[in-house]
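What you see is the complex with one protein chain gone and the rest in place.
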Amino acid sequence: MNTLQPKSADYDKKVRDSFARQTVMQTLGIELESVDAGAVVLSMAFDTALTQQHGFIHAGVITTGLDSAAGYAAHSLMADDAAVLTVEFKTSLLSPARGDRFLFKGQVIKPGRSLTFVEARAYALVGSDEKLIATFSATMMTIVGRGGVQG
Amino acid sequence: MNTLQPKSADYDKKVRDSFARQTVMQTLGIELESVDAGAVVLSMAFDTALTQQHGFIHAGVITTGLDSAAGYAAHSLMADDAAVLTVEFKTSLLSPARGDRFLFKGQVIKPGRSLTFVEARAYALVGSDEKLIATFSATMMTIVGRGGVQG
Amino acid sequence: MNTLQPKSADYDKKVRDSFARQTVMQTLGIELESVDAGAVVLSMAFDTALTQQHGFIHAGVITTGLDSAAGYAAHSLMADDAAVLTVEFKTSLLSPARGDRFLFKGQVIKPGRSLTFVEARAYALVGSDEKLIATFSATMMTIVGRGGVQG
Partner (left out) sequence: MNTLQPKSADYDKKVRDSFARQTVMQTLGIELESVDAGAVVLSMAFDTALTQQHGFIHAGVITTGLDSAAGYAAHSLMADDAAVLTVEFKTSLLSPARGDRFLFKGQVIKPGRSLTFVEARAYALVGSDEKLIATFSATMMTIVGRGGVQG
């Protein structure tokens, strides 16, 4: 994975600025942990405001973290004037989302001019234990020069 | 689809009670519109607290509505002592999620003793116009008699 | 779905010519049944040369039929100089693939300049009974003017 080359000299700032504009991240308490070329990590604390009927975090909330981690992993490789849009994704829910905190780790598998393939994994943290709870694969699209869509 | 037979005499109440326990639904402003045997409709108003970097509703929030509509469509056919858990899903994002309101329509495609296949569609409402913005397919699992997991 | 507009005046011939170049279709005995704007139907007879360990048709063979039906449904709407490539797909296997014959029905859900979203369904025929055995959703990409890739 060490051959991934960012097209922006300041991809870290580009990703952080765009992430700051995702207001849903503040609503859900999802934070940016790290940005590397083609790899982004987000985190989220457990919150009863985000649970489904059994008291676990809702699969859609887990997917929100996975999609943003994956989308920004793709975005980190794109040019300064490019925006990223999610085309589609699949989430597999290996275990119920219970834990104190959650990590969402996005990783570009294959970048492309128009389409970028990305994977992400969600982990539940209970004390020092890190448990894989969900896998995610997505197709991301590079958007250049459309009015009204900013990175 | 008219051959879908609920195993609970009071499936409407069962679904509404379980939905009321999904606290994330109140957090996101998602409401239950209708419950039929194998088909559930939810709705949500546009809210800037739920947007991504371009001002559209985040794909993960759209997926939260789709997953709940699909999960409760499956749940509506299950026995009184059965709970539903999502195994996996795929969401395809046909158009950006902009609109005044959104509808999430879940429909069972094939019920089964252990696994139920469900589809859902998300629509954006702008005035009287209803536009398909996302499709969703999922596998749901019936859980019976596990301690700590309630319907 | 009746608003789908083909960009080629002779889309029927264009699809049939391309289908004839898919040699794997002859290998598997898959035939073209019908071509409409945005909708294509293929068929296949049961053949023990195509079975998995339980004597059913292998899920990968069913997916081959679904992918071609979906791909040509997308292709039917594209311009004369455009080729179609599959980006990704998901197949859900509702029931084992046993039957005398199988139908694969592809339908465009949303066409686009670059990406087209398509769904397909597989049916098993036993006598006059037609049973839904698999659902499929895919993203198709329009390719224009790349050397070496023809429609």
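Think of it as A, B and C in the order they're written, each chain with its own count starting at 1.
Rule of thumb we're sticking to: a residue touches a chain if its C-beta (ideal position, glycine included) is under 8 Å from a C-beta of that chain, and two chains touch if they have at least 3 such contacts.
The shown structure was predicted, so the numbers you read here are calculated from the model rather than taken from an experiment.
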| item | value |
| --- | --- |
| Touched by the hidden chain, restricted to displayed chains | A, B, C |
| Which of A:A45, A:I109, A:L125 or A:I143 contacts the chain that the document leaves out | A:I109 |
| Touch criterion as defined above, residue of C:T3, C:T23 or C:S128 at the omitted chain | C:T23 |
| Selected residue (touches chain absent from view) among A:K14, A:H75, A:K90 or A:K105 | A:K90 |
| Interface with the undisplayed chain - residues on subunit A | 90, 92, 94-95, 109-110, 117, 119, 132, 135, 137, 139 |
| Chain not shown, touching residues in subunit B | 87-88, 90, 114-115, 139, 141 |
| Hidden partner interface residues of subunit C, rising order | 18-19, 21-24, 26-27, 48-54, 57-61, 63-68, 83, 85-93, 96, 148-151 |
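Operating definition for what follows: only the chains that are shown with their structure count from here on.
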| item | value |
| --- | --- |
| Distance between the centres, which are taken as Cα means, of subunit B and subunit A, whole angstrom | 23 |
| Centre-of-Cα separation between subunit C and subunit A, whole angstrom | 32 |
| Centroid spacing, where centroids are CA-atom means, of subunit B and subunit C in whole angstrom | 29 |
| Numbers and ranges of subunit B residues touching at least 2 other chains | 90, 92 |
